[in-house]
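After the structure tokens below, expect a handful of questions from me.
Rest of the complex left out; these chains stay put.
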Amino acid sequence: MDISTIIGVGGCFAMVVMGIFTSGGTILTYVDIPSVLIVVVGSYLGLFTFSNISTSIGIFQTIGLTFKIPNYNENGIISKLMAMSEKARREGLLALEEELEDLDDEFMKKGLRLVVDGTDAEIIRGLLETELNQIQDRHAGKIGVVNMWGTLAPGLGMLGTVIGLIAMLKNLEDKSALGPNMAVALITTLYGSMMANLLMIPWSGKLKTHDANEAKVKEMIIEGILSIQAGDNPRILATKLLSYLNPTDRKSAEAEFLKD
Amino acid sequence: MDISTIIGVGGCFAMVVMGIFTSGGTILTYVDIPSVLIVVVGSYLGLFTFSNISTSIGIFQTIGLTFKIPNYNENGIISKLMAMSEKARREGLLALEEELEDLDDEFMKKGLRLVVDGTDAEIIRGLLETELNQIQDRHAGKIGVVNMWGTLAPGLGMLGTVIGLIAMLKNLEDKSALGPNMAVALITTLYGSMMANLLMIPWSGKLKTHDANEAKVKEMIIEGILSIQAGDNPRILATKLLSYLNPTDRKSAEAEFLKD
Amino acid sequence: MDISTIIGVGGCFAMVVMGIFTSGGTILTYVDIPSVLIVVVGSYLGLFTFSNISTSIGIFQTIGLTFKIPNYNENGIISKLMAMSEKARREGLLALEEELEDLDDEFMKKGLRLVVDGTDAEIIRGLLETELNQIQDRHAGKIGVVNMWGTLAPGLGMLGTVIGLIAMLKNLEDKSALGPNMAVALITTLYGSMMANLLMIPWSGKLKTHDANEAKVKEMIIEGILSIQAGDNPRILATKLLSYLNPTDRKSAEAEFLKD
């Protein structure tokens, strides 16, 4: 559970509610169902034009990912790759075959199977990089839908306000209704701005970070697999893999993997 | 038929109509023929300056593509390339000639003919990539026209509003006409915003996705053709081609193509 | 004569004039000489700061290009290159020398002279690509000036409106002059928006397309010249060159150049 996203989303909405009370209003003043329909539902429906049905429905699952801390298990991967490397140097690359079944990581499994099959290093790199590119393209597609929601929501918010203003201006006789009508017109702008600033823009940023971290781990795996195939010295292998960690993680990992 | 686009466009307009009724107006309040001419027709005519006559007229066909689900037939292509590969390994590259006539895919046909003619691999790659680039340039040109419509429409919407405001301000005596005149002035802003947010921005995004998917399939074909020419092991060929599929499609395709 | 640009520019202005009449104004209401000076002349003078005297004066010539359909004569170029190729294969590269004088295309002439002189392929590619880059840099410079005009015009339009508003606010006593004064202030915004949306943005897009098409033809020439030098099979040469055409042009050109 990513407590940070909960603090962020919850805290921002708390500040908005606080602002509503100190402005002398009540929550009810700011709730308007037609405005929700135009801004939230309208911009969500726009995603069906932009993308396809399954991705549009799946966007809630994508957004759900921002509430989970992904576990890349970098240390486990490094430790597994180092064990593989030692085994390969002792018993030959073919000896890795029996280890493959136990691997959870499909990406590493695929790469090592290619090594066991005696595939050329350049082909292995090409295949794994094509696969990484496809993964990143799929992520970029989903993040693009979140971004699009963050673009369409303020657009529809402004559109709703213009609709309200036109209705109000067409009927200026009842002066006392002027203010409240204009207030209602502005509520769609408020909703659009909240959707973008409090939700979609920060969520999209978090998803991009997740994607970049996953790509980094996959690049580390590619580097490790090719290093195993090349029969690199385990110390070089460890140094290569540890370069992908951030300094704090690396310090502890160095103590573990480069102890001797 | 891409039901998703229909849901998206239809749903967004439904939300706008709902907003109009809950604002106390009627559809007729929001219909103004001169505003349609300035915003919709005006921005469409701007495309003739930006592009040329045939592309400007053809934009409706381009937009029509967003209502169709393209069929790239990836599995059929993989199955065809694998059959070709096996034939080539059994009977030699020249044996592929008799298969060429039956191919529907012009791109694959062209590449395989070059293989049969004994063309150098680097030249084949260069030729097919040049062709892919030309295809993508043409797509980008057409998507650029849709984008431009999405840029010019709000521009002309704002321009129409300024024209209306100036007319109104020049003649402030009749106070009762003030509100309605201003309302009419704002209608062009509304139209411009609707053109951009409900139509052009999402359509342009969908067309970009189509283009990216088509390019991916063409890259897969290039990879497959060069792999056939190089006489790659069919298992390697299948692995290379399957890297281009998304995980769900790949699972079923693996069951089909890597069964043994 | 590019009729498309004329339809575009003429049609957009017609829509604006129509909008003026339906707003109940007259053309004269929207003509204000000082506003023309601030927005049109002011933003044009800003180009002298941005660029230099000759490019700033030459911008009208650059804009004039959007009213002409460029003729790249792709078929003529392909036919010329194929004739050259056949001659070179029959009589040797030196035999091309006598053909050079008749060539109109300076770029092709320069490249073929280098071939006749026996220059190394990598040097020829480098030289021609440097030249193509210089051409594209010059085009980009000129298109940049058109873009800058499209940026500065709305900037100065807004500036003029602020100047007018300040003057109006300083002297609020005469209530009857308020509306008309504000109307005049808004005219600069209108001019700035028209300059950008109806003229500069679409013109700049058309010029970019011209530039991209010219670069494509020049790349085709480079490919063809190097192919001649390498002594490629004419069928390969034709296939390479035809990859640069769009499908409709290619169909007819294939019938012509790959008939046998």
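A, B and C are the chain letters, set down in written order, and residue numbers restart from 1 in every chain.
Just so we're on the same page, contacts are C-beta pairs under 8 Å (C-beta built on N, C-alpha and C of every residue); 3 or more make two chains touch, one makes a residue touch a chain.
Computed from a prediction, not measured in an experiment: that's the story for all the values here.
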Problem set entry | Number of identical chains forming the whole complex, with 3 shown | 5
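The rule is short, and it goes like this: only the chains that are shown with their structure count from here on.
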Problem set entry | Between chain A and chain B, centroid-to-centroid distance (C-alpha), Å | 25
Exercise. Touching two or more other chains, which residues of chain A qualify?
Worked result: none
For this session: Could you pull out which chain A residues touch chain B in their complex?
Result: 34-35, 37-38, 41-42, 45-53, 56, 110, 114, 117, 119, 123, 126-127, 130-131, 134, 137-138, 141, 144, 148, 151-152, 155-156, 158-160, 162-172, 184-185, 188
Problem set entry | Complex interface listing, chain B residues touching chain A | 2-5, 7-9, 11-12, 15-16, 18-20, 22-25, 29-30, 66, 69, 176, 178-180, 182-183, 186-187, 189-190, 193-194, 196-199, 201-203, 205-206, 209, 212, 216, 223, 235-236, 239-240, 243-246
